[in-house]
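One protein chain is absent from this view; the other protein chains keep their places.
Let's turn to subunit A:
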Amino acid sequence: MKKLSILFVLFLLGACAKPSLPSIDPSVDFVASLNTADGTIDFISTEQKVLESWQLDASYTGFTLVSDDLLLLYGFTLKKAVLIQLSTGKQLATLDVKEGTTFAYAYEENIYIANGKENTVTLFNKKGEALAEAATGNYPMSIIAHDDNLYVVNFKDEILSIFSLDLTEKTTWDIPNSSHGLFVNGNELWLGGHGAGSSPNRVIHRYDIATGELLGEIETPMMPVNMTKAANGHIFAVSHGSSTVYEISETGEVLASLKAGANPFAIETFGDNIVLAGYDDHHLYFIQSGEVANKVHVGKGPFQLVVREASK
């Protein structure tokens, strides 16, 4: 009887334990794509080969690197976000978030979770403990931190909320509806977006990061939603409506444009490559010197990219 009980307990433990995902060598650099249409993550090496593929067990809609060995996964319909150790593939902690997670942003030791149903931003530590929470505008999504400030774009609203790093609200700016994609360029905060209603947005707005004053617009049709700074100091912006990548100087001048990918949402710098995720054609595009140098097939619907360059 005693043996039986032990067996039963073991069985329960076995049933509860999550099977771990394939581990990722901590010394390897990668760019990873979260493919939301089929629920996979593909890790691509510097050699532009698929290192590993993870099949996820829940409908995750976003991910972010919290540290070089810690990946946070979250989903809009999920009540828990998970922290997974890349070197072991094991789940280290869970974050009790509420349904409606739209975005997660890791900055130093903090994890900020935006919730589009509750209209809040919650601050967690790396152990998964919630530390603070603040109300935002309607549907907070894009987040970026700069100089002790946390900039939160309210996607279905016309305001940008600014908090201290411990989530004390400081101020708000007026921005267009459906804004998305934040980038800090010196003293400027660049903001992309989809545009409201049926008219697609064609520009990146340039705001004074200290005052929120609109400094100008950079014509980047259609619907610029993501930006990254390349090794040469230029900013690359992706406009998903026209599947175009724009190369922009630090002064905000469009230097070049390139049509690449099908409906790309994510762009990242990986070494001396600009990596672009084509949501509709399921490929990652490696752009070098203004041309597509290579493309790698990934899972269906690559929506976000993260880059780990551990060697740097």
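Rule of thumb we're sticking to: a residue touches a chain if its C-beta (ideal position, glycine included) is under 8 Å from a C-beta of that chain, and two chains touch if they have at least 3 such contacts; residues count from 1.
The working rule: contacts and distances are computed from a predicted model.
Name of the non-displayed chain as stated in its UniProt record, restricted to "SUMF1/EgtB/PvdO family nonheme iron enzyme", "Energy-coupling factor ABC transporter ATP-binding protein", "histidine kinase" or "Actinorhodin polyketide putative beta-ketoacyl synthase 2": "histidine kinase". Among A:176, A:200 or A:252, only A:200 touches the chain that is left out of the view.
Shown as candidates are A:89, A:176, A:241 or A:271; the residue that touches the absent chain is A:241. Interface note for the absent chain: among A:180, A:205 or A:308, the touching residue is A:180. Within the complete assembly, A:155 is the residue of A:124, A:155 or A:236 that touches the hidden chain. Listed here are the subunit A residues that touch the chain not shown: 36, 61, 76, 102, 116, 139, 155-156, 178, 180, 194-195, 197-200, 222-223, 240-243, 262-263, 265, 278-281, 301, 303.
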